[in-house]
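The other protein chains are all here in position, but one chain of the complex has been omitted.
Moving on to chain A:
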Amino acid sequence: SSEKQYVGFATLPNQVHRKSVKKGFDFTLMVAGESGMGKSTLVNSLFLTDLYKDRKLLNAEERINQTVEIIKHTVDIEEKGVKLKLTIVDTPGFGDAVNNNECWKPITDYIDQQFEQYFRDESGLNRKNIQDNRVHCCLYFIPPFGHGLRPVDVEFMKALHEKVNIIPLIAKADCLTPNEIKKLKDRIREEIEKFGIKVYQFPECDSDEDEEFKQLDKELKECTPFAVIGSNTVVEARGQRVRGRLYPWGIVEVENQSHCDFVKLRNMLIRSHMHDLKDVTCDVHYENYRAQCIQEMTSKLAQDNRMESPIPILPLSTPDADTEKLIKMKDEELKRMQEMLNKMQQQMHDKDQ
């Protein structure tokens, strides 16, 4: 008999690939942390472009009572035919004032607002052109100068960990020696677990991935939180022109893996897990928000305890206890009368005999 012939649906992945390239992608990245942690520099280094032309930095006096602002930068970038609409959400003013109570509130409000907008759009009748402005990832910059997480770091991450994928970073890591970095990372990992902070977890590798990928995956997981360095300048190091920082005692290369974890962060964030970050935002954070929203709305309808009533279809409530009792009473009365009637009929029947 002839050998098994090719049917052809194995081309499905290619079909999907082609369609997704045509459609293009979008990604929203939030950066948070105090001023001067190198957030803008890191973003420029990650995307190899300058998003922050002409920005104004406040001096200390201006920052005493500063409130947190939200600034969105959206850029269109293209690489090898793949188009990406990248939105960077900046949070200047975070942690900069003297009194920083609840300084994360404007940030959580912003994230919730994007969820709400998406929820409304998704529930509408015409869903042709929904724009997804939900925040897919938040890079949180921890200062390298302390011994671990500070109260504001803990509070911020706890306020956001169920709304957005948090990736904590040790900023300006070029002020730490390798040992110090290791100690700090261990300490931060401990504290993250101690305080129950849920940072973004890399998904488990599929068993059929190649060994190289699995090894990389393992290394990534053991390296968090990433210690990063960024640079807007190009220097000459070891005969090459690279992004780096020039010091009297040497040159720090951003993309040198023995100098910092920048490459790991870039690979993870952009080259391998960008799509997963979006998926987790859609399937977990957004769904939690939506479920909570609906439950708050339906909590007034607490009589009926069904968990799965959809919004537009409202549940029918069962008759309340009093009505039930009344119905029962009347039922019994009817039954009694019926019995009496039967008895009388029987008596008459006997008499006739």
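FYI, contacts are C-beta pairs under 8 Å (C-beta built on N, C-alpha and C of every residue); 3 or more make two chains touch, one makes a residue touch a chain; residues count from 1.
One rule holds for everything that comes next: contacts and distances are computed from a predicted model.
For the chain that does not appear here, its UniProt entry gives the protein name "Septin", which is one of "pyruvate dehydrogenase (acetyl-transferring)", "Septin", "Mitochondrial ribosomal protein S24" or "Carboxypeptidase A1".
Taking the complete complex into account, A:Gly124 is the one of A:Gly36, A:Gly124 or A:Gly146 that touches the chain left out. Of the candidate positions A:Glu236, A:Glu287 or A:Glu332, contact with the hidden chain is made by A:Glu287.
For the chain missing from the display, the contacting residue among A:Met30, A:Leu46, A:Val199 or A:Ile229 is A:Leu46, taking the whole complex into account. Interface residues of chain A facing the missing partner chain: 1-2, 4-13, 15-22, 25, 27, 46-51, 67-82, 84-85, 106, 109-110, 119-120, 123-128, 206, 208, 266-267, 270-276, 279, 282-283, 287, 290-291, 293-295, 297-298, 300-301, 307-314, 316-317, 319, 323, 327, 330, 333-334, 337, 341, 344, 348, 351.
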